[in-house]
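The complex appears here without one of its protein chains, the remainder shown in place.
Showing chain A:
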Amino acid sequence: MIADGVEDEEKWLAAGIAGLQQNAFYMHRALDSNNLRDALKYSAQMLSELRTSRLSPHKYYELYMRAFDELRKLEMFFKEETRRGCSIIDLYELVQHAGNILPRLYLLCTVGSVYIKSKEAPAKDVLKDLVEMCRGIQNPVRGLFLRSYLAQVSRDKLPDIGSEYEGDADTVVDAVEFVLQNFTEMNKLWVRMQQQGPAREKEKREKERSELRDLVGKNLHVLSQIEGVDLDMYKDTVLPRILEQVVNCKDELAQYYLMDCIIQVFPDEYHLQTLDVLLGAFPQLQPTVDIKTVLSRLMERLSNYAASSADVLPEFLQVEAFLKLNNAIGKVIEAQPDMPILGVITLYSSLLTFTLHVHPDRLDYADQVLGACVRKLSGKGKLEDNKATKQIVALLSAPLEKYNDIVTALKLSNYPRVMEYLDSETNKVMATVIIQSIMKNKTHISTADRVEALFELIKGLIKDLDGTLDDEVDEDDFKEEQNSVSRLIQMLYNDDPEEMFKIICTVRKHILAGGPKRLSFTVPPLVFSSLKLVRQLQGREENPFGEEESTTPKKIFQLLNQTVETLSNVPAPELALQLYLQCAEAANDCDLEPVAYEFFTQAYILYEEEISDSRAQVTAIHLIIGTLQRMHVFGVENRDTLTHKATGYSAKLLKKPDQCRAVYACSHLFWVDDQDNVKDGERVLLCLKRALRIANAAQQMSNAARGSTGSVTLFVEILNKYLYFFEKGNPQITVAAIQSLLELITTEMQSDSSTPDPAADAFFASTLRYIEFQKQKGGAVGEKYEPIKV
């Protein structure tokens, strides 16, 4: 059915255009032969096409535009006629003889245009006459287009200030009056469209009305362009009249469009100065009008105006803009108790942006806005509306972006209260926004209080809030979140050790509530922050008169012990072992032997009881040996115990090559360059010999299991270690020992049962080159190496 309707409309439009063009043709002929009578006759017939009721506004417009073009030619003709002596007043009379009212009025407006130009009568008189005559058309579509035509032809003939049409009798007041009247009548027609037709076609009508709205709005645009309309005239005449029409028409569509139009076309300074009046209109509008959007756009405009230049800011203060807007919003919300929460948040969001732009230093204003939000949200429990939560995130992000500084945002007492109303998902989103802001601006949070406040805000990331289910969280997302918390911990810092210790304790308190899943992300950064503090304190002398409560490395180590312990809940033994060893080294540097020993004990226990994966064991052993080798704080007994254990572990690794390497690494435990009391040549040799035995065993095993003896790499490695200690001056390492090892390797490599291994060959070759090179060096080194034959 509808398709038929559209098709019919096309037909009618085509017919209309055809009729119009035909009459236009004859009209042109009449114009060419200066035949006024015929010109009028055919133009009237042409304009009759515009009397149709069959076209939708969209199609009517097409017809109208063609008529408009033709009328321009007619107007030129009229002008010529007056020059030829025809009286414009007579012409004005003549056209009124046209049979039908619509063509009559179009012609009248056209002549009127020439009349005004001729200046034979004051512009205001002609305009007044025309605007009143147009009342003859009460059909909405036809009336709107007719008045639109009037507006178009009169546009450049208004008696504005500085225009040629200004005179004693004609002033800008008359111009304004004319436009206002035209506007008022057009709005009435436009509103009337709503009542026409059956109820079921309401949607169609609204669509059609939408298409016509710019015709009505144009008048406001014209008003804004009139030079003579200054602030006073706007305040006294223009705005009140427009608002009167807007309020009285009681039409939702018109009210929404026109309020928005006013805000968009008139300058922002005017809005500031008429804020009372403008805002006063809002409560009087129909309850179904989307006021929040209009208000938001108003605040947006004013925000941008404030941002455009610092000079305008005093004006805002002078008119008490914030106060008025705040009150207006409050009134609107009160008047519409059923306004969905999204609307409320949007309003406050716009107000907050406004406040941040106009009064950036008034944190109390910003806090007020947030407070109003909180009041409105209270009693509603956690929000479930997606859009509303998005708006809240926007609301809370605004101060962060403006101040570039979480510390300032933390001063807003209502900030955390608003966050209370977010569901846990959104809480996490917001927490991430906060962390990103800190990372981007490289803000350092430097007091324990602020850290406390911050962690309260981001608690969604720190721990499981009520109601979250574990399986809901995507693993990668979780990792990303926790890594960002990890990075955040790096930003919590204060030079003063006392304060820093407080910060560490605060962070610790929060992360320990995070549950096993989070600990492996959050404990390491805390540990390293603590170790950095220890190092800072190391440099200072212990103050014998210092207070009991002051921070000492010992205290920190106690805390560290308890903290690393918690990793057993995860469980994360490898990580814990690494951290214990780090702590041991730090304790070593502080000369705290018992503390260091305790850390080593913990590490060893973990190794024995919790670390069973072969690869993990190898890494752990390397770290244990490497760390122990650097310890200087241990007395003989302690050192012996730990070393004995370490070598024991090394010999018990699963794979023979790993065993071998770990054991010869242990040789370094008995020989430390800068510690003269740790240079036990015998024990070194014992280790190396043990490593050799293991390497041999590996060869035999390989022979038995695979039929070939495998690579000689291990032997070459051990050889290199022999050379190392030989050079260091270990008397137990003799030339003979080295020589026999060289022969062993050579024999093995040449043996039939060995697997060729180019890497091992190259290794041996470069070792030999090294020996040669040392010989060439001359001096003490050269002498030492001289006896070795390759």
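Simple rule for what comes next: a residue touches a chain if its C-beta (ideal position, glycine included) is under 8 Å from a C-beta of that chain, and two chains touch if they have at least 3 such contacts; residues count from 1.
By our rule, contacts and distances are computed from a predicted model.
Chosen from "Trafficking protein particle complex subunit BET3", "Vacuolar protein sorting-associated protein 29", "Fructose-bisphosphate aldolase" or "THO complex subunit 5 isoform X5", the protein name that UniProt gives for the omitted chain reads "Vacuolar protein sorting-associated protein 29".
Residue in contact with the omitted chain (choice from A:M233, A:A394, A:M439 or A:C505): A:M439. Within the whole complex, the absent chain has one touching residue among A:K73, A:H622, A:K645 or A:K784, and that is A:H622.
The chain omitted from view is touched by exactly one of A:L531, A:A576, A:V595 or A:I611, namely A:L531.
The residue touching the chain not shown here, chosen from A:V191, A:V344 or A:A586, is A:A586.
For chain A, the residues touching the absent chain in the complete assembly are 439, 479-480, 483-484, 486-488, 490-491, 524-525, 528, 531-532, 535, 578, 582, 585-586, 589, 615, 619, 622-623, 625-627, 629-630, 665, 668, 672, 713, 716-717, 720-721, 724, 727, 746, 749-750, 756, 758-759, 761-767, 769-770, 773.
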